[in-house]
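Only a single protein chain was left out; the remaining protein chains are all shown in position.
Chain naming follows the written order as A and B, and within any one chain the residues start at number 1.
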Amino acid sequence: MGVMGPAFELAEASKTYYTWRRLRKTPVTGVREVSLAVPRGVIFGLLGLNGAGKTTTMKLLVGIMHPDAGAVRVLGGDVKDPGIRARIGFLPELPYLPLQLGAVELLRCYGRMSGLAGTQLESRVSTALETAGLARGRPDPLHTFSKGMLQRVALAQVLLHEPEVIFADEPMSGLDPAGVHEMRELLLRLKAAGITVCINSHQIAEVERICDRVGVMAAGRLVREGAVGELLALAGTRRYRLVVLAKVPGGTGWGIEDIEVGEDALADVLQSQRARGARVLQIIAQRGSLEDVLLETIRQAGPGHAS
Amino acid sequence: MRLPPLPPSAGLGARIPAALSLRRSAADRMWIDTLQYCGDVSFVIDRGRRLFRLSNATTDLDPGFEEAYAFGAAMLMWQCDRPEEAAALLRKGIAYNPGAVKLKYYLAAFTFSRLKDLAREIGVLEVLVRDPGAPFVLRRILANAYEKQGRPDRAAAIWRLIWLTDRNPSERRWVAAKCARYGIDPARFESATPPARTR
Partner (left out) sequence: MRPDAAVARYVFRLLLRSRLAVLMLAAGLVLIVGSFVLTWLTPGTERRTFLDVTYLGIEWMAILAPILGSTILQIQEFDQRTLWLILVRPPGRASFARGRFLGLAASSACITLACGLVLAGLLAVTGGLPERYLGPVLVAALGEVLILSAIGGLVTFLTTSYLTSLLVQLGIVILGYLSPVLPYLARKATVPLLDPLIRAVYWVVPHLSDFAVREFTEPAETWYLAALTGYAVLYAGVAVVVSMLAFRRRDV
């Protein structure tokens, strides 16, 4: 972890919600005894199916929720400490912004709450808008903005106070391919600048692409966590692609066939191909993906872990 | 500083607004009802039978509402021929507002009217008519008193005042009828500059 300690950590953190069903208070597990420590300067991805506890975990980390048990620490301190909150940023899945204000006006309000003032505030607002890809001059209220522009405003408010840790809930949700590319590049730039990023995402391909470490959640528990490479190694080589030269059935010539086969069936398939007189030209091992890891992990975690 | 408590006879129509600190607004509403009633044909038909109850309810809610006492009493006395109710209303007003000189003048005018002392009655009415808040009906009453006293010239001055300041058609018809008895053309009243108070 280094001298500076982890960027954020949870120690046996638990959170239970309560809902009312037939006049009875029914507990619903949010997260259960989650322990996690993420080093600084990485992009950490939190994966899981719907209802796994990803957003709850994130809300505990940014201080919107309080854990019922356990501890949550960010940058070595309690997230209740204003000094810690001044150093973190949160990008929610949807832009929860008050739509009657204008973009610059709103950012000024957020900036003041983050302790900025005067020329520093104006400069940060301009920089944040520029980084988020918005022109500063537009004075219209936010309810005239498109969904994409609102997401950019939400992004600008994260960058306003130059946080050291950014928590992003589904940052690529609803973005078009160009938007996804932009967001990916931005996250990588932030990491290059030494900022720790934690993202929840269903876009596993993107997580695999940009994250250094991932955690897999199921039914409120953190069931697997580690570097992306380590988890992909767990997926192993489970499937093979055979390129086979064989006689065309019912014909006189020879043709190339592609056969996909699982690890368990590989020996039998090879034998059967040889028996029919085919020649195996190539055996290509297909590496497992993070999606495979996720699904396998959830399967191993047991029933009741899929939403 | 606060309004005095409602009398024991006050009904729910007064108690609910009182409980919600809406006494003055409720009194204003009753006042509007009173004025509407006096302008309605039913007022003439039943000789102002409901006027005392309406004025009483208005002044129960706001005992300091001097205009309600004055108007109600004036109408009861001179338009409805209900002098006992008029006097009762005035005495109530004077009891709640000992400093209200105007109401004492009204009581004096009623007393002189009942004693058939026309000269003193006119003397008091002349004072009351000068009050900017005096009911418009008072001018009719004073004009009638001048007529009864045999001074149509002074009555004509009042008729002219009413003609120039009151746009109410029924008032103008009344003035025209009075003028016709003396051969006066009301149109001649228009030539002078009208007084400040109009309706």
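We adopt the following convention: a residue touches a chain if its C-beta (ideal position, glycine included) is under 8 Å from a C-beta of that chain, and two chains touch if they have at least 3 such contacts.
Because the structure is a prediction, the values reported are computed rather than measured.
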| item | value |
| --- | --- |
| Per the touch definition above, residue among A:97, A:129, A:150 or A:204 touching the missing chain | A:97 |
| Of A:114, A:273 or A:297, the residue in touch with the unshown chain | A:114 |
| Residue numbers in chain A that touch the chain omitted from display | 17, 62-66, 80, 82-83, 85-86, 88-90, 92, 94, 96-98, 100-101, 105, 109-110, 112-115, 141, 154, 157 |
| For chain B, residues in touch with the removed chain | 1-3, 19-25, 28, 31-32, 35-36, 64, 67, 71, 133-136, 199 |
